[in-house]
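Following this message is one structure expressed as structure tokens.
Here the complex is missing a single protein chain, while all its other protein chains stay put.
Showing chain A:
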Amino acid sequence: MLKIIIPTVMLIPLTWLSKSNMLWINSTMYSLMISMTCLPLMNQFCDNSLNLSMLFFSDSLSTPLLMLTTWLLPLMIIASQHHMPKEPPTRKKLYITMMILLQIFLIMTFSATELIMFYILFEATLVPTLIMITRWGGQTERLNAGIYFLFYTLAGSLPLLVALIYTQTTLGSLNLLLAQYWIDSSTHIWGDSLLWLAYMMAFMVKMPLYGLHLWLPKAHVEAPIAGSMVLAAILLKLGGYGMLRITMMLSPTINFMAYPFMMLSLWGMVMTSSICLRQTDLKSLIAYSSVSHMALVIMAILIQSPWSFMGATALMIAHGLTSSLLFCLANSNYERTHSRTMILARGLQMILPLMAAWWLLASLTNLALPPSINLIGELFVTVSMFSWSNFSIILLGINIIITALYTLYMLIMTQRGKYTYHIHNIKPSFTRENTLMSLHLVPLLLLMISPKIILGTTY
């Protein structure tokens, strides 16, 4: 794992010592090369033996997330190039350094063996993200957004720290490779429920669960594009990854503790999808759709069946790529009209046809069109939810319909119809933007061919 971490750390001197005109090129190119070094990890053995050291390991759950993380850094750097040209070089380098620092913490988080190290790095990812949102966001609401983001996550995760230390003192070690052998089926006391809650609330806030999701629209909307991309694609998945790792230690308390969260997720999924239909702010629409997709992941993890774990993992990767792609598309609108209001940039198909193709593909994957991996995720989750409880199909079906509704609403609003008269003098699409969109879509479409690498541990 050091062969990925050390080059990422060395990207920081690369950023600070580059000449100003080579800054973006250098960082993009080298971060792309680092993502290539992550690919050989995909060769997973079925006995989970890819244990690289005492500190780092990578199994078939963490490898796709690692791959997504390393793939996203060059994309974030490409996306940030446009709104930074007037800043002094020091500030540009600081911005890229924040992204690289976040990347280092994320790589170490996904490959951590020891749960306390996972916790420390999980918290550590908050600091660069907070700095990116607050320092480089656009509007005054970003201050509030940063505070909500920081404090919701911290208030959820401090009980997690206490719970982890308690488990370490009672069980002896928190090494993840050993934890899978400790399923405890003895009689349970009510304190076990509190322990379960302490473990799960941190990840529930991060996912986010419907009742605790207030930070997400604020943070996503106010963040600059790189911040939005990394928030939507990776940081939400940290919650899902944590839950997937920890639930193997927590059964069977989960059987009865899961019900309130299942209800919140089922209802919240439908609610947030419905809210999307009434949004005027494009980024806010995509943020609420993230909440809705992640509610599916929460439900899948809570019912703990092999199919649902496969669906959760596939959905996480697919949603990461799709959501990040949608944010990039929304940002390309924002850079032209300097407004996030959807109706100010309508009828773009006439003016930017290639961008309309990317919008179409992004919308199609967002509404889980077969045979994309989004569909695989949602389908596995729906099927396993049906076997858990027959009635949930009603709400899941309603959610799928409303997802299709708001995605098509977004597509038709921005692309079709008559364009507004103030939009005819926007700049045409840059090659950089087309590269960005295609780099998002190519993994998404190629994974259709062999989705088994993203199906996680229970494949």
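Assume a residue touches a chain if its C-beta (ideal position, glycine included) is under 8 Å from a C-beta of that chain, and two chains touch if they have at least 3 such contacts; residues count from 1.
In the analysis below, contacts and distances are computed from a predicted model.
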Unshown chain, UniProt name, "NADH-ubiquinone oxidoreductase chain 2", "Phosphatidylinositol 5-phosphate 4-kinase type-2 alpha", "TBC1 domain family member 19 isoform X3" or "ATP synthase F(1) complex subunit delta, mitochondrial"? "NADH-ubiquinone oxidoreductase chain 2"
Using the touch definition up top, pick the residue from A:H83, A:R135, A:H188 or A:R432 that touches the left-out chain. A:R135
Touching the hidden chain, out of A:I147, A:M248 or A:A357, is A:I147
Hidden-chain contact residue, picked from the options A:L17, A:A155 or A:L277: A:A155
Using the document's definition of touch, tell me which of A:I165, A:L344 or A:I426 contacts the absent chain. A:I165
Which of these, A:I12, A:M29, A:M84 or A:A124, touches the one chain of the complex that we don't see? A:A124
Contacts of chain A with the absent chain, listed as residue ranges: 105, 119-121, 123-124, 126-127, 131, 134-135, 143, 146-147, 150-151, 154-155, 158-159, 161-162, 165-166, 169, 198
